[in-house]
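First the structure, then my questions, so here it is.
Shown here: the complex without one of its protein chains, the others still in place.
A, B and C are the chain letters, set down in written order, and residue numbers restart from 1 in every chain.
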Amino acid sequence: MPENFFILFKQELWLTAILFILLISKLKDKQPAATSLLTGINILLLLNFLSGFFFNAEGSLFGKMFVTNHLHVFEKNILNLAALLISLQSTKWLENHEHIIEFYVLMISSLLGMFFMISAANVLMLYVGLELSTIPLAAVANFDLKRKTSGEAAMKLIISSAFSSAILLLGISFIYGCTGSLDFADINNLLHKEPLHAAAFLLFFVGLLFKVSAVPFHLWTADVYEGSPVAVTSFLSVASKAAAVFALLNVLNKMAQPLSSIWHDALIWISLLTIIVGNLFALRQQNIKRLLAFSSVSQVGFLLLAASANSSLGNAAIIYFILIYVFSNLAAFGVIALVSAVKQKETLTDYHAFYTNNKFLSWCLSIALFSLAGVPPTAGFFGKLFLLMSASQGITFTVLTIAALNMVVSMYYYLRVVRTLFANNENECLEAIEVPITAKIALVICVAGILLTGVLSGAYNYIITLQ
Amino acid sequence: MTVGLTHIIVLSTALFFIGMFGLFTRRNMITMLMSIELLLNSVNINFVAFNKYLYPAKMDGVFFSVFIITVAAAEAAVAIAIIINLYRTHKSIDVDDVADLKQ
Amino acid sequence: MLLSSLVILPLLTVLAVAFCKELQQIRVVAFIGTLLQLALVAYIYTAYQSQSITQSNFLLERDCEWFPLLNIHYHVGVDGISMAMIILTAIIVIAGVLVSWKIKELSKEFFILLLLLSAGAYGFFISLDVFTLFFFLEVAVIPKFLLITIWGSGKKEYSAMKLALMLMTGSALIFVGLMGLYYTAHSFDLQTISKTLLNPEAQKIIFPFLFIGFGFFAALFPFHTWVPDGHSSAPTAASMFLAGISMKLGGYGCLRVATYLLPYAAQYYSPYIIALAAIAILYGAFATMMQTDLKYINAYSSVSHCGFVLLGIGMLTQTAITGAVMQMVSHGLITALFFAAIGMLYERTHTRQVKELGGLLKVMPFISTVFIIAGLCSLGLPGLSGFAAEVTVFVGSWQRTETAYRIATIVSCASIVVTAVYILRATGSSILGAVKNEHFLSLKDATWNEKLAALLLLIGIIVIGIMPYVLQNAITAPVVDIMNHLNANK
Partner (left out) sequence: MMKELLYHITAFKSLPLGEVGGAALWIILLPLANFILLGLGKKYLKNMAGVLSTVLLFIAVVIALSIAYHYFFIDGKQNGVYQTITICQAHWLSLSPTMNVELGIQLDALSVMMLVVVTFISSMVHLFSLGYMKGEERYANYFAYLGLFTFSMLGLVAATNLLQLYMCWELVGVSSYLLIGFYFEKPSAVAAAKKAFIVTRFADLGLLIGILILSFNTGSFDFQTVIQSLTNTQSSSFISITASSFLGMSTLTWGLILIFIGGAGKSAMLPLHIWLPDAMEGPTPVSALIHAATMVVAGVFLVAKLFAVFAIDVTALQLVGYVGSASALFAAIIACTQTDIKRVLAYSTMSQIGYMMFALGVSKYGGEEGLGYSAALFHLFTHAFFKSLLFLCAGAVIHLVHSNEMKDMGGLRKLMPVTHIAFLIACLAIAGVPPFAGFFSKEEILSATYKNNKGIYILALFTSAVTAFYMFRLYFSIFWNKSFDNHHHEHHGEGTITMKLPLLILMLCAAAVGFIPFSEFISSDNHPFHSAIHIGFSILPVVLGLCGITLAAFLYFKQNDRPDKIVNSIQVLYKTAYRKFYVDELYLFITKKIIFNGIAKPAAWIDKNIVDSCMNGVASITTTISATIKNMQSGKVQQYALYFFAGVAVLLMAVLYVWK
């Protein structure tokens, strides 16, 4: 064990510690009150998040299966932040839920899995991380035990992901067969541009594309997002997706460089398909969660387009975009969570004339949507632009134009929501919703993030320095 | 006749496709879960075979299959829990009855 | 810093308005904010005047790195053209606030959005980095959407969506063009790119994206269809801003970005631009003749008049481009005045249908006079700004001797007749004639704020009309620069 084990493994250890604390508190006979429990957990998560900023080091563990560096720490910090924000936003929902601790145990396990995914330098580690991050999520998706859709969502998630991991494993097994190694660096050296190698890699690759929900491997996404409780949906759409993208980047950069010409083309086609299909489905959605699900599918298309560039600029743009995406999506889901806690459903019509009584929430949601749509001065504008900028190095004008025009299509459905919010019909609008202080803090953080991470170029420049 | 790598690969591939066929066609969720186990086991066969025939020096493949078995168990546990809950809410474990979320 | 304060000041005003409680407070704060804008613009103008032109064409420059790795800078500066546009913006914004005095519903949000729009417009005009320019261009889209969808009238939701989507399509194309530019010239800086010799073939690919993209904003035929719906559904101040400034963003972009940076392609595509512009001018004018809603009339006439901007740019002669810039300023003022007058009439009579109005000159002499003057200016009455601009475009266009160009020029000239027809028809049946509706007789004439708004715009129109050389002197140097650039890249 290297002497700086505790530093390199810091974030994972934090999570493990929190998990133990939660488990121990579960074992106690007398459960603490929900509010104090939530406060405690939030404080723990906050500490966990803050810990990411101190004593960082680069190095590897477990026979180079686990690698960490500043970029990975930053990526994990993004995920920590997402977890913290989600936790803050869902207090209202959790307060009335009987399984608070279980929720957190599952969520934090999943987070831990994601950390392993990010830090993986070995296919085995990646696989274990992937499963660790997915399986708890399936359980947590079923957290509204009484709701039919919740169970359905969980079922779809677990079956789809099981199938996808089978494909992924098949790919891994062939990669192993071709190269005899599970180590990223070794594989990178041994892979060649041969049909078998390419096919093996693609099977593996598809398994990851499933996680980021690229078309045509995205079909589970909308159903699961819609069916799960809002907190889980936000976690799925933000953390899970972010982790998968980070892992994908890792794989592409560290493991598959010899095949870059193949996955470059494949990614371009897939990303175009993803953007278009995601948008086309989003256009007609009446459920706001489902709408955001499809919008997130199309966002992923843009991410993949940048990933196809296979450049440090592209990677930076992707990480930057994910940061912004965390803020934007969580701001949106934060509002939805509050409304859903009152209304128990998320159809768009419930938001009719929402602005009349809920000015703060409306602005949060609108700003979030503007950011998702890529409208300046929100950070989403910069995020999306940098994605396309880095992508446009390697793509034709046609592809770029299609992608750019799809931003217009996505504009339509985001603006449709905004229009509903601001409709001036005072008769059938929602009454004022009480916003708990935690949710308010989370929303303010998100909105501030949206407004500042773009215009103030610090975040982006910081990411660039990390590489 | 000695059993070569090819034979085993054919076997595992056949197993994989059988599993996939089951997954696509069976309506019973438990059967679907079993099909998934078939898929995973075919991969396990792959790993072990590659390890034994091609790279006998290290045990990477074998260990990997151990991990797969473990993870599959966990997965099955969660899946069955979910299916049980589904049975409670839907009174059915037919996968086609659980298709409210669509389009 | 001086120029950046143009963007910062409206944002500060937004903050101030956000903390206001009462209606009166909101109005006054917004008004003071816009007054300060005007003062600031005046100060910048004097500062601009006092600096002599050095090596650079742009004055009051400020350049700082924004995203260093991508070579994106926050680079601002002004030359004569942008100075003119900034003054235009300041005037229209202040007039917009004044005519919106009576807005009661969600007034705070209204003024906030209006101020955001102005911040976007200022930022756009002062940008010397095309990325920054694009940023500000898009900043100005969403407030428009909200202004129309919340405070609009008629089929406002459809119009707002149409406007937003079409403008976003324009931006998307601009973005693609910018990417092309960036990967050809490896810079976003306007001056740097202009000094690089870009590959003609690349120019030919990039130019359509940029020109059509900005063309969406500038109502280039056939991408003008957002104009009638958008303008007619928008509340008065938003209409003024849309037609007065927003469409100018497009014209400015076509000139400053597309034509200036891609001189070879500009010359290559010039005939197509001319054709589209000439069609827009005459066809827009004819389409206007059939409109019955005053706002539609002005909106379609804006299509026709903005055609002159594109015509001037497409002609690529110094005089024509000068005329195009003058037309931008002039049309901005005129159309704002027109929309202000229509808004005032609508607020009182609750109809904009030409057939239902009539005899208003008797009831509301001030508003009606403003309406008539705006109409006369629109049809190019000498002594008002429209004439000076149009005649410059005509003379400049005539300098192109090729037959196709001549035909385009004559077609465009012919629009002055059609313009006269629709303006006089509208005026004749809505302002003149007998009072058609009893309740019109009890209506009141303009209030002080409306009078002030109209006078402000009128002063601009008359000053440019009588002393166009003031405007022309300001824009000569930049236009000469553009011309030199064009001539060097034949």
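Simple rule for what comes next: a residue touches a chain if its C-beta (ideal position, glycine included) is under 8 Å from a C-beta of that chain, and two chains touch if they have at least 3 such contacts.
All values reported here derive from a predicted model rather than from experimental measurement.
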Visible partners of the omitted chain are A, B, C
Per the whole complex, from C:30, C:165 or C:306 the residue touching the absent chain is C:165
Out of C:319, C:349 or C:378, the sole contact with the unshown chain comes from C:319
Answer key for C:106, C:202, C:275 or C:381 versus the chain not shown reads C:381
Considering the complete complex, of A:15, A:84, A:159 or A:178, the missing chain is touched by A:159
Sole touch to the unshown chain from A:222, A:239 or A:404: residue A:222
Residues on chain A facing the left-out chain by the touch rule are 155-156, 159-160, 163-164, 167, 195, 198-199, 202-203, 206, 210, 215-217, 219-220, 222-223, 261-262, 265-266, 269-270, 277, 280-281, 283-284, 409, 412
In the full complex, chain B touches the hidden chain through residues 20, 23-25, 32, 95-96, 98-103
Against the hidden chain, chain C presents residues 162, 165-166, 221-226, 228, 283, 286-287, 289-291, 300, 318-319, 359, 361-362, 376, 379-383, 387-388, 391-392, 394-396, 398-399, 409-410, 413-414, 416-417, 420-421, 424-425, 428, 432-435, 467-470, 472, 476
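The definition used in the following text is that only the chains that are shown with their structure count from here on.
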Contact graph of the chains (line, ring, star, complete, other): line
Closest to the centroid of all CA atoms, by its own CA mean, is chain A
Chain A to chain C, mean C-alpha position gap in Å, rounds to 42
Rounded to the nearest Å, the gap separating the Cα centres of chain B and chain C is 65
As the complex stands, chain B meets chain A at residues 16, 19, 23, 29, 32-33, 36, 39-40, 42-43, 46-47, 50-51, 54-55, 58, 60-61, 63-64, 67-68, 71, 74-75, 78-79, 81-83, 85-86, 89-90, 95, 98-103
In their shared complex, chain C is touched by residues of chain A numbered 313, 316, 370, 375-377, 381-382, 385-386, 388-389, 392-393, 397, 400-401, 404-405, 407-408, 411-412, 415-416, 418-419, 422, 424, 457, 460-461, 464
Residue positions on chain A within touch of chain B in the complex are 123-124, 127-128, 131, 135-136, 138-139, 142, 145-149, 151-156, 158-159, 162-163, 165-166, 169-170, 172-174, 176-177, 180-182, 222-223, 226-227, 284
